[in-house]
Structure formats: C-alpha cells, structure tokens
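Right after this comes subunit A.
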Amino acid sequence: MLDETAPTDISIRLTNVSKTFDGASGAAVDNLSLDIERGTIMALLGPSGCGKTTTLRMINRLTEPTAGTIEINGVDVMSQSAQELRRGIGYVIQQVGLFPHRTIASNIATVPTMLGWEKSRIAARVEELTTLVGLDQELLDRYPDELSGGQQQRVGVARALAADPPVLLMDEPFGAVDPIVRKRLQDELLDLQNKVSKTIVLVTHDVDEALRVADRIALMNVGGVIEQLASPDELMRAPANDFVKSFVGQDRGLRRLALNAVSALRYHQGPVVDGGATYDDAEQVIAMEGTDWLGITIDGRFAGWTKVNDVRAAHANGSPLADVERFDPIAQIEPTSTLRAAMELIMSSNSSVAVINDGGSFGGVVTLEDIRRALSSAHIETADGTL
Partner candidate 1 sequence: MIAASASLRPSQTAVPRDIGFFEWFFDADSWAGATGILASLRDTVILCAAVTLVAVAVSVPAAAILAHLRRAEVSSTWLVSISRAVPTFAIAALLVPWSLERGWGFEPWPIFIALLLLALVPIYLNTYTAIRQLPEGPVDAARALGYSERSILTKIEFTLASSLIFSGVRVAAIQVVATEPIRAFLGGDGLGRYVRDGFGQNNNTLVIGGIVLIGGLAALTGLIIAALERLVLPNGVRRLARQQGDTSP
Partner candidate 2 sequence: MTPGPLPSALVAQATNPIIEWEWVVEEWDQIWRAIVEHVTLTMMAMALGLIVSAFLAALALRRRWTMTPITATTSLIYTLPSVALFALLAPVFGNLSRWTAVLPLAGYTLLILVTNIVAGFQAVPPSVRDAADGMGMSRARRIWTVDLPLAVPFIVTGVRIATVSTVGMVTVAAIIGQGGLGRLIFSGLRRAFWTPMTVGASLSIILALVIDAMILAIGLWLAPWQRRRKGATP
C-alpha cells in the first residue's frame, strides 16, 4: 500500500511524462509535468483529445507512460506491480462499470476481498461506506441493474473508497447522469471530501463542473499541454491566453460570483443602528447613507427594517426607536454564502443591501457596489486581509 506518511505536501507528482500510442502520428501527452497537493481536488479540464484521460490513466498505469516518471507520495509508480499499485488507488469511471453479476455489497467489497480482509471487517466497511455515500442499506442485496444511474455512480464511488486509498482517480464520473443528479453528486463529492480528505484527480470536459468542484484546475490542450494551472477563480479572473478564454467561455465575471464567498468582501455598518440609539444618531446615519430605510439591531441581532418616515413620525410622537414598526428582511446571507447568492438577494429586496447574519449576530451589510468593486480588483482580500 502507498505510504501515507511521506513528508512532502505533494501527493502525486508527474515529471516530464509523455505518451505516444502505437501507430499514432503525434504524442497524446507530450512532456507533461504536474504536482498535485495532498487532500486537494485537481481537475484535468480540456476538450476531447487533449490527453486528460490518458494522463489520468497513467497515474494508475492502466496506460503505461512512454517517458517520464510518476510518483505517488514520493514512491515511483513503477516500483511495484501494476495490480498492487491499483489496489491502493480508487478508480471511478463514467459508465461506472459495476459488476452486473454481483450484488451491490459484493461490488463494494471487491478490493478488500482481494486484499484478504476478514469478513466482519469487510461487512462493517461496506455498511460504513453505504452511509457515507448516501445510499439506503437495503440496496446492498440488490443487483446493479436495479439501481438508478445516480445510485449506481454512488456505488462506484463507495467501491473506489472501500480500501481507504489516499488517492482517488475519477474520469468524467458524473457525465452519464442528468444535470440535476449531476449537481447533487457534485455537492456530495465536496461533502465527502470534507469528511475523508482524499487526493482526487478528476477528469472533465465540463467547465462548470471543474469550477464547482476543484481546488485547482489544469486546463489542457491537445497533446497534453497545460495551458493554465490555477484555482477556479484565478482561471476566470485572469485567463492566460486566448485558448483559455475561449474554452471557459463567456460570463467569466458572473461565474466568479459563484466562486467567491461573502466573507471575501469588506463589510460596513450600513444604514443600521441599535434599537437603543438616540434619534440624533439615527438621523446622522440616515443622512450619511441617504436611504429610505433604517435597519434596527437588538442585542447584536438584526431585528428588521424600518421606514425613515415612520422613524421621524415616532420621533415626533416621542415613542422609542425600538417600537417603530419593523419589516423582516428578505435579504439575509451568511459569510459563507456565495457572492452570487448575495447578488440574487439584493436584486430582489427593497433595501438594496444584503444583511450579513454571522452566526446569529449582525455582521454588517453589503451592496452591489461592494461586489462589483471586489471582483474587478486584482485580488480579493478576505475579511482578515489574506488572499
């Protein structure tokens, strides 16, 4: 099995890897070098024929490289037999390839059985994985053709993770299901990654999938040439050349909205005062912000919006600020919400700001202008000043 305690942070390293198939005129992959960090998801993205699948398959030696070396956790993949290597790597493909003649449980148990685990340990692991991938236990005795496409793919993932390999290779794993199921599976993959933290290499031709799921993206061109290696946001923000630009398509700015969180913005207090503030303070804030609405917080919690007219009327009446009629905010978001969600809410609310609900207490507001300014700047700073 692969050594998990290797000192470097690089889990998979490809150095000058090339592959030319017999009888082919050009190299499928030409002199590719790539480092993949432990515990991250690397997406190999590109058009068909760019060599992304070939590259993936060289990692577990389903295709043998013509030149170059591949190391996993510091160990050359050629130093052990191909079968031994593969038993330590999870492999998920588009058509899943579940064994039709075996039950789901038996499918999942394939690698542990090969490795000689005791029955009880295998059974426990199968149960554990079934829950992990979100499948019903009663499916275990069924056969693959009785399951839906989404369920089958989940079984495929469970099967790949059975022997708890540190590395997971996925080749267009969600391509064979409809978009709704695909999105759900992508979310579940991210969820899974949070729980088990594997090094994942994912091949896809779907830009949105790569953007949603990957920590880093290697955008490849024909011949296994890496046109750009970057985080999803950086890919959108600063495409390296025309190929990258045309591949990722239009609306880069809008897509970045989904990639960044509200926490990346600078908040400000906005037209909001505490319920116990004086009317003078209130008038000051109203004058500064120039809005028709005033937000009220009570005990650090955002309590609602009041109309400025109502506030002035109350002032005239002599009733306390806290008693002015309040309207619940439509637009409340959390620091972890995406900018896109924030923008969506702002567009549909009356207040033209989104209120930030930071674990129950009022965190501030953001406006469309804040969002725009952040996206167009060279770097997005997080709230604590780091990139």
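Rule of thumb we're sticking to: a residue touches a chain if its C-beta (ideal position, glycine included) is under 8 Å from a C-beta of that chain, and two chains touch if they have at least 3 such contacts; residues count from 1.
How these were chosen: all candidates are chains of the complex that A comes from, given by their letters.
Note that the coordinates shown come from a computational prediction; the quantities given were computed from them, not determined experimentally.
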Touch assignment for subunit A within the complex, options 1 or 2: 2
Interfacial residue positions of subunit A with respect to candidate 2 in the complex: 60, 62, 82-88, 91, 93-102, 110-111, 114, 139, 143, 145-149, 151, 156, 159-160, 169
